[in-house]
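Here the complex is missing one protein chain, while the rest keep their positions.
Naming follows writing order (A, B and C), and every chain is counted from residue 1.
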Amino acid sequence: MGKSKLRAAILGVTGMVGQQYVRMLENHPWFEVTTLVGSRSAGKLYGEAVEWIDSYEPPARIMNMPVKVAEPESEDVDLVFSSLPTEAAYQLDTKYAARFPTVSDASSYRMEPDVPLLIPEVNPDHLGLLEVQRRKRGWKGSLVTSPNCTATGLVIALKPLHDAYRIRKAVVSTMQALSGAGYPGVPSLRIIDNVIPYIKGEEEKVAAETKKMLGAKSSDAISPDPMGVSVMVHRVATIDGHLESAYIETERPVDVEEAKEVLRDFRGKPQEMKLPTAPERPIIVMEQDDRPQPRLDRMAGSVPGMSTVVGRVRRGLDDHSLRLTLLSHNTIRGAAGNAILIAEMMHELGYLE
Amino acid sequence: MGKSKLRAAILGVTGMVGQQYVRMLENHPWFEVTTLVGSRSAGKLYGEAVEWIDSYEPPARIMNMPVKVAEPESEDVDLVFSSLPTEAAYQLDTKYAARFPTVSDASSYRMEPDVPLLIPEVNPDHLGLLEVQRRKRGWKGSLVTSPNCTATGLVIALKPLHDAYRIRKAVVSTMQALSGAGYPGVPSLRIIDNVIPYIKGEEEKVAAETKKMLGAKSSDAISPDPMGVSVMVHRVATIDGHLESAYIETERPVDVEEAKEVLRDFRGKPQEMKLPTAPERPIIVMEQDDRPQPRLDRMAGSVPGMSTVVGRVRRGLDDHSLRLTLLSHNTIRGAAGNAILIAEMMHELGYLE
Amino acid sequence: MGKSKLRAAILGVTGMVGQQYVRMLENHPWFEVTTLVGSRSAGKLYGEAVEWIDSYEPPARIMNMPVKVAEPESEDVDLVFSSLPTEAAYQLDTKYAARFPTVSDASSYRMEPDVPLLIPEVNPDHLGLLEVQRRKRGWKGSLVTSPNCTATGLVIALKPLHDAYRIRKAVVSTMQALSGAGYPGVPSLRIIDNVIPYIKGEEEKVAAETKKMLGAKSSDAISPDPMGVSVMVHRVATIDGHLESAYIETERPVDVEEAKEVLRDFRGKPQEMKLPTAPERPIIVMEQDDRPQPRLDRMAGSVPGMSTVVGRVRRGLDDHSLRLTLLSHNTIRGAAGNAILIAEMMHELGYLE
Partner (left out) sequence: MGKSKLRAAILGVTGMVGQQYVRMLENHPWFEVTTLVGSRSAGKLYGEAVEWIDSYEPPARIMNMPVKVAEPESEDVDLVFSSLPTEAAYQLDTKYAARFPTVSDASSYRMEPDVPLLIPEVNPDHLGLLEVQRRKRGWKGSLVTSPNCTATGLVIALKPLHDAYRIRKAVVSTMQALSGAGYPGVPSLRIIDNVIPYIKGEEEKVAAETKKMLGAKSSDAISPDPMGVSVMVHRVATIDGHLESAYIETERPVDVEEAKEVLRDFRGKPQEMKLPTAPERPIIVMEQDDRPQPRLDRMAGSVPGMSTVVGRVRRGLDDHSLRLTLLSHNTIRGAAGNAILIAEMMHELGYLE
């Protein structure tokens, strides 16, 4: 007799990230969505409440499921995916984590010393922090966080380069998609024929999270990597897909062709473990001059939206520097997809029992 | 008796830059447009030929003027503004320059050792190269070039900072407007819900031109400034106005508030000479977090489109670094307006006789 | 001694329409803005509160003026311009009108039998309803309404054609700009690479208001014109400027060239009275095939944004029909500008004493 699927709750199920959870968990081999949680949509059927933003049509089963308010103390599931806004997540993520394995996309607890901030291909060992977390908080459940969407694609691209060349400094400039701001998000009057050179709190988060994820894990803490990370963010008129230009300075000299191979060959535990949501290639390297482009490449790869697409890899100002442009789907690899991959890895490693 | 206006020819008068010349030279105190030159539009009246891209309505006088083919050898004017495409400019700019003072927006001769590449506020002394040019080429006329539109705003912002702190490296990422690609330019199918991370030849030009304009002039040559300049360019869905993020490393320590003053206080010869097209403030510093923005700020200043608008000025990763975001109107300060300002300065300094 | 300016309050001063009032009333010969009213912005200076949506920079005098909450009973002005949302206008417009001449852009009272719904060039005689209003409501002040922005341009174009040919039916399809939805308005995620074929309540309003404004005034009421008006509305990704295609059926046969003259020659009381905000030509007819276009033509005319620009005038399916495309600036002629024109006309006709 087969193992029945783990019952999952999605918190913030009507949002931009929530909608990706619904899509990606349909027909999932291990997880089944049984509980939908919202606030203004609570009391309605999902189909009535959700402002569906994509052409994908969600299955009737979910459309006809009611959305409930958050009731962490009385919830009965096996796993919780949280994509609540920061404030609500502050209140609720820990309450759910006290009882259930919880993976959260919110920024609220990402920098807590006992909370893993995970990209499964990059720092799976950081899951070891959960021992510290259990001891410190006495939870039956657990809390693991998925990073800021801009940090995710960046760190995936930096990781193999860091391992090969040891990055001293990364100077990054981003062009972020509108879905990254949630719904209703950016007013159309602000972005037509325009670029907004500011996203509150974003630059600080990306820098801090990058250094934490690339940081070394000692027995009970992560010490952030010492690399310098400068991020300048911008919002542009794209629906999905964050594009980032990165100027990287390294300790060891970089050969461009070798760097491309390093990126191309990058694999992690998810690929070894053949997790359902693991893309064959975490990094896809493109050779055409004018790639990656958001509309063309954001769904690239064997699990659409889970690969970081890198292009324009070339030398910087000297042979200890490299330039590259990367694209990451902000609500898939940048949120729901990465969180599902985290849960899959935890599942295989026994963390969800 | 008043001095009659100098008669000016505009080469490439129907293009994106050409249309700005027409607008900015209407009612100019010193110059009068008497000759319109084009290729496919030759033989038609300007009003019939031009694909007007703006809401500004050009004066009937120009609309009813015929466009001619380029005839440098038989032309009869006092001054030539050239905004031809690169190839045509290779052929024609020097032919006009042999007989007339010519200011060109094309890239074709910008890097020639005896051709000044000018931003009047930044390197007016480079006009001295014209002596070398005269000796070398034996021209009656002259050729002065206006820079690449992305380089212009960048160099205006860098100049006062370089003078104050000595810039060692600038790592720049751009979000360039569609008018920068001329007409018809970028196909709409390529830019809706998209960003294009490549503009052929742009990165190299911006770097080389920046170093030339900030370079030191010896008696008969310019030696490019040794600063490192890395540029990563992108095309976004804006009509006008190039936005650029710059990470600057300096030799002397930088104080942010002082840096803003340095930028705010920047004035050059055009401001001293009160040239007609000189903006009161070559650099406008904005304090709001989310500025500058292309749609809101590209026409800022006393001569709309001639100021470089700078915002988000803040410390970099250490006290020898600075970050800022700048916006420059690519066809005004970035082309026609800057060229007109060059001609005005040459006029006042006696170069146009 | 000159007459001092009438003191005007603007209700909803931070909104899309409010911002146009601020711009258009700067340096107005007869009116001076003395009171700014808002809700969430109350208590702040205008400059701090307003999310300025345009490149125009409002004068420091207004930027430094505080925004107050609505206090109709204690207000002290001579004239009130209201651009409140429907609900707030229901509550407040009549309270202000009880004491002051009030011109409102809100839909709340437009269809009231004793409230004029005015386009000064079209139905200035409807102002006569104010007698009925005064008798019925006993107000010291008055309430006149400005129409729905989509109805305004349509009715201006239909009026002279109706007078010349007697319109039996108008079948209209619109492409409406984003500013028409206020701020924050339409989420960007909804309109990039998209069209929304619905605006709640719009179709009904445009039809009803068109028939009221073209209706005949008896001594104490307006009987709506019997013409059939079908409106199908759509929201598109433009900032300002509603474009509308109209198929018109008439009782008398229509000659296309004559129809264009009828449109071109259309003048009204505002033009006769040479009111400050009256455009020389209420209707501008364009001959080019591909005009009018929002970005190019929305600010056309001697008072930018006050003219209705009409193009593609041609025969319908028979000689009792006509097709045309019209463009109207929705926050200028469609709201603030039309309201200011109403106030100007009332001023000259003695209604503001």
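Convention: a contact is a pair of C-beta atoms (placed from the backbone, for glycine too) under 8 Å apart; a residue touches a chain by one contact, two chains touch by 3 or more.
These figures come from a predicted structure and were not determined experimentally.
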In the full complex, displayed partners of the excluded chain:
A, B, C
Contact residue for the chain not shown (choose from B:S188, B:S223 or B:Q288)
B:S188
Among listed residues B:I53, B:V80, B:I119 or B:I156, the absent chain is touched only by B:I53
Per the definition of touch given earlier, which of C:I196, C:V256 or C:M273 contacts the omitted chain?
C:I196
Among A:M63, A:M299 or A:L317, choose the residue that contacts the chain missing from this document, as touch is defined above.
A:M299
Just checking the interface: what residues of subunit C touch the absent partner chain?
169, 171, 173, 175, 192-198, 200, 228-230, 232, 234, 236-239, 243, 245, 247, 289-296, 311-312, 316-318, 321, 323, 325
Residues on subunit A facing the left-out chain by the touch rule are 52, 54-55, 57, 192-193, 295-300
Subunit B residues touching the omitted chain (full complex)
16, 53, 178-179, 183-193, 237-239
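The rule is short, and it goes like this: only the chains that are shown with their structure count from here on.
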Leave out subunit B only, then trace which of the remaining chains are still linked through touching and list those groups.
one piece
Centre-most chain [mean C-alpha coordinates]:
B
Cα centroid separation, subunit A vs subunit C, in Å, comes to 48
Measure off the straight-line distance from the CA centroid of subunit B to the CA centroid of subunit C, and report it in whole Å.
41
Could you pull out the residues of subunit C that touch at least 2 other chains?
192-193
